[in-house]
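On to chain A.
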Amino acid sequence: MELMRDLLDKQVFDRRRVKIGKVDGVVAELRRGKPPRIVAIELGSITLARRLGARPGEWMAQLATRVGGKRHAEPHRIAWKKAQDNGLDIECDIEVGETSIFAWQDWLRDHVIGRIPGA
Partner candidate 1 sequence: MAHPTRAVPHNDRHFPVGCLCLLLILAGLAGCSSSNQVAQQSRTAASAAQTVSMVLDAWVEGAAPSAYATAALHSVGKTLADVEAQIRSAEIAEPAGRAGLTAAVNSLSVAVAHAEAELRVNNRTEVKSAQQDLRAAMRSLAAAYTSAFGPKP
Partner candidate 2 sequence: MKKLLEISLGVVTSVGGFLEVGSMATAAQAGAAFGFQLIWAIVLGTICIIFLVEMAGRFAAMSHHTISEGIRERFGFNVFLWPLLVVLLVNFMVLSAEIGGVAIALELATGIGFQWWALPVALLAWLLLWKGTFGFIEKGVSVLGLVTLCFVVGSVMLKPDWTAVAGGAVPSLPAHDAINYWFMASSILGASISPYLFMFYSSGAIEDKWDESHLGANRAIAGLGMTFGGTISIGVLIVAALVLATRGIDQVDDYHQLPLMLIPIFGFWGFVLFVASLAIACFGAALEVGLQQAYLVAQGFGWTWGEDRKPRDDPGFSAVYTASLFLAAIPIVLGLDPLRLTIFSMAVTAASLPLTVVPFLFLLNDERYVGEHRNGIISNAAVIFIIALAFVLAVVTIPLQIFGGT
């Protein structure tokens, strides 16, 4: 399976067809003599920054920690066994509310967007 083509940067949905992000990164286990095995997909700004280089990845991790706390120092991971590739998208058998993927969006809603009348 061509990782680049089939998995990376695809739109990810949760169990309820809510858009939760794109496959920003893939975690694979390297095996001797066999093709790598996909363990999980990763979402989030830290993963994206790492794709640009090691240093941007570090900066983003530091920024995330400073802004959100230690729990945000690692990117969001969804186990591969919970994911299903259906052509153009990836559907995951999770509830986005149970993860911290929307943490920043919730913050934005509660502190900025939600405070403006008519939201």
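Selection rule: all candidates are chains of the complex that A comes from, given by their letters.
We take it that contacts are C-beta pairs under 8 Å (C-beta built on N, C-alpha and C of every residue); 3 or more make two chains touch, one makes a residue touch a chain; residues count from 1.
Worth saying up front: this structure is predicted, and the values here are computed from it rather than measured.
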Direct contact with chain A in this complex, candidates 1 or 2
2
Residue ranges of chain A touching candidate 2 (in the complex, touch as defined)
4, 8-12, 18-22, 24, 43, 48, 51-52, 87-88, 105-106, 108-109, 112-114, 116, 118-119
